[in-house]
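Attaching a single structure in structure tokens format; questions to follow.
Up next is chain A:
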Amino acid sequence: METLRFIGDNASLILYLTVQHISIVGVAVGLAILTGVPIGIAITQNRRVADAVLYVAAIIMTIPSVALFGILMPVLSLTGHGIGYLPAVIAVLLYSQLPIIRNTYTAITNVDPALREAARGMGMRPWQRLWRVEIPLAVPVIMAGVRVAVVINIGITAIAAYIGAGGLGTLISRGISQTDQRQLVAGALAVSLLAIVADYALLWTQRRLTPAGVRA
Partner candidate 1 sequence: MKTALAARYVPRFIPLPPLLPALAAAALFGLGVLVHATGLVDELASRWEDITFLSQQHMELVAISGGLAILCGVPFGILLTRPAVRRMAENAMQVLNIGSTIPTLAILALSMSVLGIGERPAIFALWAATLLPIVRNTYTGILEVPRHLIEAATGMGMTPLQILLRVEIPNALYVMFAGIRTALAVNVGTVPLAFLIGGGGLGELIFTGIDLNEPGMMLSGAIPTATLAVLTDLVVALVARFVVSRGVMPGDR
Partner candidate 2 sequence: MITLDNLTKIFNTSMGPVTAADRVCMEVAEGEVCVLLGPSGCGKTTTLKMVNRLIEKTSGKILVGGRDTDTIDAVELRRTMGYVIQQIGLFPNMTVEENIGVVPRMLGWDSQRIRKRAVELLEMMALSPAVFLRRYPRELSGGQQQRVGVARALAADPPVLIMDEPFGAIDPINREVIQDEFLKMQQTLRKTILFVSHDIDEAVKMADKIAIFRGGKLEQFDSPDNVLAHPANSFIADFVGGDRTLKRLRLLKVRDVLNADSPSVRADESLDIAVRRMHEHDQGHIVVTDQDGRPTGCVLLADAVGRHGAAGDHARALPSPVRLDADLRGAVSSMFTHDAEWLPCVDEAGIFRGQITQRGITHRLGDTYRAAAHAAAVPADDGRPVAPQHFRGAAE
């Protein structure tokens, strides 16, 4: 009850923090798509390079987010941005690479060799094949990777509140330090809800982007 009243009283603050949260995740994942998809496509050319890239990305994934923030801080403080928005965005960007690169790579390599053969037989150039056959078929799988990245990173951005990045984690961190049940629960609920809604919204987009002929 208390919590509900708190939410009502602070609706505009919560909304502000939500927008801040979304902007960190949005910008970082957006950049991650711009880098991850081309990398994922490029590494389809060479199996060993692909293994190496995916392995490095997997190692980054195993580094705990708190540790990554910690490692980024002294490095970025050389430019005067040790805490706040920038390290948060960079961390999210890094964590988004694995799901996006891996899904892009898997999707492109999974395109039926017969289709590729047919496209070549019809006289398509490699670029045309990529644009007109491989990428359209890969889009839903890439989107699934984006979805995973977004959900993971909504959680990571919440932690970024501790390095001053703002977002909904602020409510939780304040709630913990002030042992304020209302802020704590409001923050936890808001960030959970955001993750769940984003998951469903992206799932919906993913289905929309799946060509009708490929839908199961």
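The working rule: contacts are C-beta pairs under 8 Å (C-beta built on N, C-alpha and C of every residue); 3 or more make two chains touch, one makes a residue touch a chain; residues count from 1.
These made the cut because all candidates are chains of the complex that A comes from, given by their letters.
Because the structure is a prediction, the values reported are computed rather than measured.
The contact partner of chain A in this complex, picked from the candidates 1 or 2, is 1. Residues 47-48, 50-52, 54-55, 58-59, 61-71, 73-74, 77, 82-83, 102, 105-106, 109-110, 113, 151, 154-156, 158-159, 162-163, 169, 172-173, 175-176, 179, 181, 184-185, 187-189, 191-192, 195-196, 199 of chain A touch candidate 1 in their complex.
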